[in-house]
Each structure stands twice: as structure tokens, then as C-alpha cells.
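This is the structure I want to talk about, given as C-alpha cells.
Note that this complex is displayed minus one protein chain, with the remaining chains in position.
Then we have subunit A:
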Amino acid sequence: MTTSIAGGSSNLHYRLSFCQAKGCGQTSRISSLTFNGCLRDDISWSDGLSKLLKFQRHKFSRSTIIKTWKPLGTRKVSVSSCLRESTVKYFDFAVIGSGVAGLRYALEVAKYGTVAIITKAEPHESNTNYAQGGVSAVLSPSDSVESHMQDTMVAGAYLCDEETVRVVCTEGPDRIRELIAMGAMFDHGEDGNLHLAREGGHSHHRIVHAADMTGREIERALLEAVVNDPNISVFEHHFAIDLLTSQDGPDMVCHGVDTLNTETQQVVRFISKVTLLASGGAGHIYPSTTNPQVATGDGMAMAHRAQAVISNMEFVQFHPTALADEGLPIKPIIARENAFLITEAVRGDGGILYNLDWERFMPLYDERAELAPRDVVARSIDDQLKKRCEKYVLLDISHKPREKILSHFPNIAAECLHYGLDITRQPIPVVPAAHYMCGGVRAGLQGETNVQGLYVAGEVACTGLHGANRLASNSLLEALVFARRAVQPSIDHMKSSSLDLSASNWWARPVVPHSLGSNVMDDVLRKTREVRKELQAIMWKYVGIVRSTTRLETAEVEINELEAQWEKCLFEKGWEQTMVGLEACEMRNLFCCAKLVVSSALARHESRGLHYTIDFPHLEESKRLPTVILPSLVNNNTWSSRQLHKQVIF
């Protein structure tokens, strides 16, 4: 890490100003970097960040080499050595996450070496699997890449990186065709062509889908191919703890990842020449989210701790109307795993929004009332909830004919009836739910990060495609394109890397806390669960849809206090710095992501796309820049902000 940039402050924020070559499709060049008041020279966007952090070009200088690692071709191979309770495995490529990005990448790189796919639950548990809509691509003769690009940039409030958008929109169609060749079955029309739907924000029909389970279908096709590939080993129920990194001169290098097998409670260390982070989103920093339980921001947190650059974390996409369990007559016994979103069609068909005093509030915010754009509705609901300190609002469709309600929305009707609510006679309780993280680990056009040997793809990455707001169905597309693009540089890096087989000893090992005993572990678990709920409550209360500087600063203080309190409790009970457990590690990742979101939100002094703040309620052209968080170089004094092991410096 170039300490010359440090300037002594942690969580450095700075602005990159773009010079967007409008309409020319040229590489965006950074015309100036203002950093603590200093100006730097022109750098191209795609390698801007790595250059910024290095200042001078340094080739990856090889450390002491003992052996050249040759890829092995047999399935489930591992040169493993057992050391007390922990195991070390060696692979050419390690993939963290088994969603569309991880699987797609694995299938390609497996042609060149051994691959480990590390997934924290079952392989199909991913945000991909819950993506029931579709994937967008230009597949109709009447459509065009320029149109898709334009729609993306408009949706992204012009914060998108133009080159990234062009690349993704151009390469999308080929990625879809490849999926079809791999066996994914998308729906067709009577004319024999792919049936293309049109979602909000798109000016053409371009959404490819498989009934209403596109993500699941893609996941199924990819998993089938993965299972049949002899070079790929899948490690289910392996929770990734921290990336294994070392500093080689000015470069940070990634050598693999430590994991915890949550079924056997064994630590497994993966040493790999190349690591792809494809760990998905962080919806569970909020209390209500559409994301499955696995989405706790593990990858973003690990990358941040590994000194990777993080970007645009303030842009969290919420859906305005998820079913609010608190408002149901019969409360679900088991907390709903992921939010039930109520479609816009309810409002489109005449549904009215009321607060708990039965005041129709939408006309106060927009003359289109309930038919205002989704973002406006989301903000309005959030504003009402915060002003009135309430937990949900009401969406009432009961004034419509019963038969129409039941035939249009049988799913909502059934779900609500299950909990004692008849939507033909009573209003539906709704609350906004977190859905997608537009920001994440900063990626170049090849999915590269500022950490050598570490690549990212999918929701965990911030590629510049989504800008300040994601266009519908662009997320699966981004995952496919970047997973593919990261392949060649990964192969090149793998071929030029050699691995010291004693590397596994360079870092202190994580420890499973057997020594604490079950009573202490129960206490730790209970406390951690409470703290998670408290963190989610803070995030929703202070870092929701309508923000303000005061609320964000309050969030910062409260989160830091909560984190200190939690860690104190843990360490007082005997928890040690290198101890690991699923819930505790998830908690430290949630803290890390929450703080990244808050810092990023505080840094943006304008409102754009998904980030709305009453202190800076308008768009500012001069602020049309990504928010970038550089690694913390000092004051890493919390467990969530430090890697478990010490870093190795050559």
C-alpha cells in the first residue's frame, strides 16, 4: 500500500472528476483528481485507481519461489495438509460465491486450472436464485446497444461509467447466447424468437426470462455444468472469513482465503493464485430486505479489510411496498426470510396509500399521488414513517371489486389471508425493503481490483454500470459480463504466478472457539443476534431512503458505540481476536458494510438517484462523481475493520 497517500486519516474520501466524452464512446479519462487539495495527472479510468495507489508502475515482483504450481486435472483434488484442526487446500482459482457471477467464471477458468467454489450455504442460496424477473440484453432487431446504454445511463442518473455501460450492453447478447448453449431455457414467443419483456425504464422489449424464475433457471443450468466439470470442486457450507493478503512493495497481493466449514466447525485455508469475489449483496444491514439470509455483505467487508477500494455504497435500492409483518393480524412465528414485495400493479389498479391515521399522504408529495414514480413513492413512505415514528403504512385496494382483486393478486391475497388479513376488506400493511446494492468493491473493466490477484463480479462489485440507480434486469447481465471479462486476466495472472507452498504458514490461523464452552457460546450468540437487530434498526432509522446529515452523523456515532459494546462483550467473555464463528463473523461484516454505507452517504453532498438527502436535495453537476473509499490505514481498532491475521510484509 502506498503510504504516501495516507495523509494520516482513515476512510479517505476523494473525488474523481470524469471527463465524459459524450457520444464519442471514448475511454473516460480522469481529468483531475482532487485529493486533499492536490491535483494529479491524467489517468485513464480503467487503470486509474491502481495507478493512483501506486504512483509509479511496479511489476508484480515475485517473492521467494520454491516450486512452480502445476494445475492438476482431477476432480476434487486438493493437496491438503492437515494441521491440528485446520486444513489447507491449494487451487489455481478460488471463487467466493456461487451465484451467476461465480459459477459463470468458474466454468471458464476451469479449462485452465483447478477451481474451488466456496459458498457459505447450499450452492443455490444466492441473490441470483431469487432474481425472478429477467436479464436484459439487446436481442431484437428493432433494439440497439445505444438505446440500452441510454436507458442505463438515465436510470443511473448519469453517474454510470460510459465505457462500462458500453461494454456491458455490447457484450450482453453474446453472454445470453452462451447461457442458452449451456442449457438455460428461456421463454420463446410464437414466432420462435426469445420472448422479450419490457420493464420500467427500458425503451425496448429486451428482458429475457424463464417464466418467473429466470435467476433460478440460470443458476440451475450453471450448477449442472459445474457439477459435471472435473476441474471444479464445490465447498458448500464454507463461510469465507478473510482474504489472505500480503504486501509486496507497493502492491497488495491476494493469495487465497480463510474459511470456516460451518458443518464440521473446521477452519479450511484456501491458497490460490487467483481469487474471484462474487459474494453478492448486503441486504441484511437493514431489517426488511428481499435478500436471502446469506447476503450479509461478506465480500465487501473482506475486500475493505484487504485494502481494496470500495465505491458508491450510498446507493442502496429499496422497494417501496414490501409486506410489513408488524401490521399483520397474526404475526409470523418464524421471521420471514426475505421480503414479499407488493407489485406496482396494485397502485396501478387503484390502490391508495394511507398512514396509520388514515390520511392519504401521496398527494402531499406528488400530484401523481400513488402513480408517481417508484422512487418518489419510496421517499414519501419513508418520510411518513420517520416523521410519525411508525413501522408501516397501509396500501388499500379493498374499494375495488373483490373478484378483480382476487384474480389479479391471488398471491398477495393468499399470503395475507394466511396471517389473518383479507385484502378485499382491509388494507395491506407495507414498508420499504432493501433490495440491491449498486455500490461495492471497485472493479476495472476486467473485474480487476487494486489488490493483485483479486477480481470481483456481480453485486459485490461496483463496476460503474449502475451508477446511482440500477436499471431493472441489468444486475444479472452485469454479473454475466464481468464474470466473463475477468477470465482472461485471471488466466494470465495465474500463469505468471508461482506459489510458495509454505505460504499457508504466513498468516495466523483462525481458531474455532471450543475452549469457550457452550454456555459462553450461547451468550455470545444471543448477544450477537440482539446486536444485529439493533444495527438493522439504526440503519433503517437513520440511513433509510430520506437522509440528512444529522441523521447520518447520528448513525455513525450509534453504530460505533454499538460495535464497541458488542466487541467488549465478546472479548470479556474470552473471545479472542482470531476466533471465528458464523454469526460473529457475519456481524463484523454487517458492521463493516453499514459503516461503509454511512461514510459514503455522508460524503455525497447532493441528491442523485437512490441517494436522497434533505440537506442537499438537488443534483449538482459538479458532484457527478463516484464516491470512493480508500482503505483505512490507521485507526483499525475494531475487530470488524481488521483482518483476523497479521499482514505479511516482504
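Brief remarks follow.
The rule is short, and it goes like this: a contact is a pair of C-beta atoms (placed from the backbone, for glycine too) under 8 Å apart; a residue touches a chain by one contact, two chains touch by 3 or more; residues count from 1.
Heads up, the rule we're going with is that contacts and distances are computed from a predicted model.
Missing chain, UniProt protein name, picked from "MAGE family member F1", "Thiamine pyrophosphokinase", "Succinate dehydrogenase assembly factor 4, mitochondrial" or "Prolactin receptor": "Succinate dehydrogenase assembly factor 4, mitochondrial". One of A:His205, A:Lys495 or A:Arg624 touches the chain omitted from the figure, and that residue is A:His205. Within the whole complex, the absent chain has one touching residue among A:Glu108, A:Asp298 or A:Glu344, and that is A:Glu344. When the full complex is taken into account, the listed residue touching the unshown chain is A:Ala472, out of A:Leu356, A:Ala472 or A:Cys569. Interface note for the absent chain: among A:Arg360, A:Arg374 or A:Arg624, the touching residue is A:Arg374.
Residues 124, 129-134, 140-142, 185, 187-192, 195, 197-201, 205, 207, 209-213, 216-217, 219-220, 223, 290, 292, 319, 336-338, 340-349, 374, 403-404, 407-415, 435, 472-473 of subunit A touch the missing chain (whole complex, contact as defined above).
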